[in-house]
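With one protein chain held back, the other chains of the complex are shown just where they sit.
Showing subunit A:
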Amino acid sequence: MTGTFRLALLASTVLGGAAAAQDVTLTIESWRNDDLQIWQDTIIPAFEAANPGIKVDFAPSAPAEYNAVLNSKLDAGSAGDLITCRPFEASLELFSKGRIADLSDLAAMANFPDVAKSAWQTDDGAATFCVPMASVIHGFMYNKTAFDELGLTPPKTVDEFYAVLDRIKEDETYIPMAMGAADQWEAATMGYQNIGPTYWKGEEGRKALIDGSQKLTDEPWVEPFRQLAKWRDYLGDGFEAQTYPDSQNLFTLGRAAIYPTGSWEIGVFGPQIAGAFEMGAFPPPVAAEGDTCYISDHTDIAMGMNAGTEHPEEARKFLEWVGSAEFATLYANALPGFFSLNATAVEMQDPLAQEFVSWRETCEPTIRSTYQILSRGTPNLENETWNASANVITGAETPEEAAARLQQGLASWYEPQK
């Protein structure tokens, strides 16, 4: 009896082993370690159920180290099969070095509009190497409860915006706006890139800067800095030493009324606030009532294939699925604030996420002005913009000086701007 049992056990082990060997395991490289649980509990099981025989393993590393870690893994040949792509330069470099594969012929690519793919294409648009996953939208979050208390409504124009800030400042219950200058990127990303498109008219200005017909010292590019300089009076005490987490906490603890930010905070803030007050959002205010509004709808995350993968068939299968409407719905709902780039409209449950995404219908979308091409050289325009924006907010540089410095740096290596 025991003998038979042992034999059965042995047989099952051998057969089981053989069955497991037929399973292909795909490993995903990513910097989104915050999303580990969502991938493991929601996204991967959905794929595995529909595609027996393929196992997927989500293996993220820390965001700040991702680029360096990925590069060395790819050089050593130990990187995963699927690579989460940063937008523009970082991924383009991987593609031109032959580290990630050309995916232009993937059927799912047809599901994405050109602007969504532009972050993961060669400059001439001939080859696309990553499947776009999500974008993030900039705007302002506000404390609805505080606004109701003070009888305020979300501002539409710039004048209304400052009127609201003045009113909150007078009242003294709340800090009008939560933003710090210590980390620099807040000032640049949530300040300059947030309100900037309104002044440089989104894509129009961004492309004009790339082809050299506009300069950073032109009015549309200096005016956002002037606005940032005005914000100084509405920030909390000691904002010079206030960091990004400080700002987040000031807002989620209900001490600040307005928070210039991006949609990626939705998923994080919801549970932190836990109903203590109601959150709302408004898009960057326009100069005059009825003007076209512009929003930064920044293509942020995509997925490509390691050119050296042993399982290209299965990896492509997974990528086709990433490009499908099913994945878009799953992802957008699991991570509110990361909006699908898929051309098919996605149903979202989160009201704040719906608010953000509704601006796509009324406003002209663009991406962050410094990301495409302009941050290819040294000095790096994006990094310089961080420093310039923070300087303008603290008053270390005037808006004109900051703009002139950025222009000088860009012109030093970028041919069309010389």
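In this section, contacts are C-beta pairs under 8 Å (C-beta built on N, C-alpha and C of every residue); 3 or more make two chains touch, one makes a residue touch a chain; residues count from 1.
As a convention for this text, contacts and distances are computed from a predicted model.
**Student:** Can you work out the missing subunit's protein name as recorded in UniProt? Choose among "Nitrite reductase", "ABC transporter permease", "Germination protein BC" or "Outer membrane receptor protein involved in Fe transport".
**Tutor:** "ABC transporter permease"
**Student:** Touching the hidden chain in the complete assembly: which of A:Ser104, A:Asn380 or A:Thr398 does that?
**Tutor:** With A:Ser104, A:Asn380 or A:Thr398 as choices, the missing chain is touched by A:Asn380.
**Student:** Could you tell me which of A:Glu89, A:Glu204 or A:Glu278 touches the chain that is not displayed?
**Tutor:** For the chain that is not drawn, the touching residue is A:Glu89.
**Student:** With the missing chain put back, one of A:Leu26, A:Leu250 or A:Leu341 would touch it. Which one?
**Tutor:** Considering all chains, including the one not shown, the answer is A:Leu250.
**Student:** Kindly note down the residues of subunit A that lie in touch with the hidden chain.
**Tutor:** Residues touching the hidden chain, for subunit A, are 67-68, 88-90, 93, 97, 180-185, 236-243, 246, 249-250, 370-371, 375, 378-380, 382-383, 386-387, 390-391, 394, 396-397, 409, 412.
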